[in-house]
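Only one protein chain is missing from this complex, and each of the others stays in its spot.
Each chain carries a letter (A and B) given by its place in the written order, and its residues are counted from 1.
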Amino acid sequence: MKLQGQLTDAQLQPPDDKISGIHVFFLIHSVQTGVGGLGFQRIIAQKAGHDSWMAVLIAGVFVQIAIFFMYLALKKRREDLIALHQRILGSWLGKIFSLVFMIYFVSLGAAVTRSYSELVQIWMFPDLSTWSISLAMLLLVFYIVSGGFRVVVGISVLSVILPFYLLLLLIIPIEHAEFSNLLPIGEATFGQLLNASKEMMFSYLGFCTFLMYYPLIKGGPRTQKWAQSGALFTMILYFVVSIITLAYFSEKQLLTKIWATFSLFKVVQFPFLERFEYVGLASWAFVILDNVCLLLWASVRILRRLWPQSSGRKFLVATLVLIFLENIILSGRDDINKYIQFVNQWGVVINFMYLPLLYLVGFFREKWRRVP
Amino acid sequence: MKRKLWIGISILIMMLLIIGCVRQSVIDELQYIQAVAYDWHDKKHVRATVVVPVYNPDRTVTNSIYQVVIQMGEELQEVLNGRTHWPLVMGKLRVGLFGKKMATKNGILNILDSWQRDPFIGIPTLAVVDGNAEDVAQQIKDREVGRKVLELIKHNVDDGRLPDTNIHHFLNIYYRRNGTPWLPLLVMQEGTPVLKGIALFDGAKMKGKIDSFKDMTLFTIMHWDRAEGTGYPFTTKQGIEGFIRETELNRKVKVFNTGKSPVISLYFDLHANVVEIRGIKGKAEKVIPQLEILIKKRLETDANQLVKKLQHMNVDPLGFGEAVRSRNRKFNAVKWKEQYPHVKIKVTCKLHLDEYGIVE
């Protein structure tokens, strides 16, 4: 008896399996929140001190603009990145640039998993081997991604809803916060703020997976409000967290806290459970995994769009093995940090420079063609 | 293809289960360091006393104590693990005690720094002991040492005799520019720790102390807005003695002339009940306005004296420097340090006595 439950390649993307617009909110928001949300406070405070909360807002505005551009580029023809590349850059060049995106997604996925496993090694199990935790996560990712886009979306919805209680716990550090730490406002120079915003953008990255799933959304351009509000929600979240952190720690104290958000959870104590950073760390696996899933789904989708004849599962296994190898090779804090820095630099270039540029090129090409 | 995949996945899962395990630390096979007391040994060494609670089957708790002389910054656990039957863990550290001599001469930064770096350590409460810190660890017999000290400090914080204090608050102030943190000061009296006052730090080294209970409550009133229920004993010039308990407090710091030579005024608006009074009689309507003025004057003199004392020691636990910094974008920390002892700081207050007492 062969029923629907069995997964076939055709079902990896059933043609009419579209998701409704509200899920874009979750997709955008959940892929943005990840490891970055745990330690961004220190990094931006290094650049802009106690004014660094402004950087959160500035970077957030940039993200909004980038999303606006993405809609602008795609909405006319309801196409995805591959079609866009094909149209604007032509078949050959388009393919190469699409592959660049795929590599970017995979390396971002590797960066996310590796930094999470490092986190676990530092905070929870110092003797946990990297391969085992990465393997466990990647097996889960395989299970999720092989279920198709629907399951990836589902995980990102749950990854927003289920760990939400962590946010409520942040009320407790507010009791001990000293808001005069934020004063005087505007001490950082504009240059410092921009520098901090650049660093901040790393924590916002990942949303350009949108370029791949746009055609799978019901409602097309009408979903823009959901995408924008998803990014807005991330911004508000980061803003609140950064305000609390800056008020709770004094400026130089914050510079000693690599994972400031966990340090905030330390103060949470209940009569039945204390030291909530451990609970937070474990729950964060949820937040992390949905990032990896979406990124991997996007990279597999790119490959499948480029080579439609091949099996999607082979691509999936190949990318997973790639991530696994990257995870094992990266060892030591310095290596990981350098790698993450590198990937993030590329992310900023791709998201905030390449995409608007691509749009403009396409826009003008269209104009020229129409004129004669 | 599919079957191969599933076989592969099962093998991977088995592999995880068999060799992916991590070292266990089963709850009843550990020794929890609950309190550590550090004392002066010599310039480079400190004497550490570690208190580990032992839970007996009859539900009583006794303290087992280990003492060791270590170099500053040396790993305490490593040295002590050779002596204990189960591994020592720092994860439940609640109290850090420092002898006065050690706090003054060695400074406590080395220790605090290693504590805040260790992700397994939570937020312990710290205190300075006037005398030897090891006495506290060794003389308490009736309860767990860590718990007893912690509860002593905590209920005094809750009742408003002491501002909130723990390692986080200490380091928070320490890392400010010119951070001059403070810690509660304990003293051993007849086998029990007694809250005596406040130990004042310059950086991470102890510099002085406030050792009267009265000044400690005054310090609390001036420190944060949160203190509620703080009691204050007073004796006016006319010889009226009594005790008031605060119900509401508004504290305002104003800084004039922020640039060159700041003038700071600390003003607090205090609502309080009269709990005890001797040496005055009369109807409430008449007495209260009179009392309000008398006590207010007393409060102001005491407070100004305390501030002078702090300025004299050149420590700033009340956060005047922070007040200036948060109002001045060109704040110069070094200059402020020099300025501080001579800065004009004026404490004024307004007192409202709401309740004179239920008996006329």
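In this text, a contact is a pair of C-beta atoms (placed from the backbone, for glycine too) under 8 Å apart; a residue touches a chain by one contact, two chains touch by 3 or more.
Keep in mind that, in the parts below, contacts and distances are computed from a predicted model.
> When one chain of this assembly is omitted, its UniProt record names it as which of these: "Zinc ABC transporter substrate-binding protein", "Cation:proton antiporter subunit C", "GerA spore germination protein" or "Inner-membrane translocator"?
"GerA spore germination protein"
> Give the labels of the shown chains that the missing chain contacts, considering the complete complex.
Per the contact definition above, the missing chain touches A, B.
> Among A:Ile28, A:Val106 or A:Ile155, single out the residue that touches the unshown chain.
Touching the chain that is not displayed is residue A:Ile155.
> Which of A:Leu93, A:Ala282 or A:Val349 touches the chain that is not shown?
In the complete complex, the chain left out is touched by residue A:Ala282.
> Have a look at A:Leu140, A:Leu255 or A:Ile328 and name the one touching the chain we're not showing.
A:Leu140
> Name every residue on chain A in touch with the hidden partner chain.
Its contact residues with the unshown chain are 1, 3-5, 19-20, 22-23, 26, 120, 124-125, 128, 133, 136-137, 140, 143-144, 147, 150-151, 153-155, 157-158, 161-162, 269-275, 278-279, 281-283, 285-286, 289.
> List the chain B residues touching the unshown chain?
16-17, 20-22, 24-28, 30, 32, 34, 53, 55-57, 59, 61, 89, 91-92, 94, 120, 122, 144, 146-147
Everything below uses one rule, namely that only the chains that are shown with their structure count from here on.
> Give, as an integer number of Å, the spacing between the C-alpha centres of chain B and chain A.
Averaging C-alpha atoms per chain gives centres 41 Å apart.
> For chain A, which residues count as touching chain B in their complex?
Chain A reaches chain B through residues 122-123, 125, 127-129, 132-133, 135-136, 139, 142, 176, 178, 180-181, 183-184, 186-187, 249-253, 256, 262, 266-267, 274-275, 277, 313, 317.
> For chain B, which residues are in contact with chain A within the complex?
So the residues of chain B touching chain A come out as 1, 5, 9, 12-13, 15-16, 19-20, 22-23, 91, 116, 119, 122-123, 164, 168-169, 171-176, 179, 322-323, 325-329.
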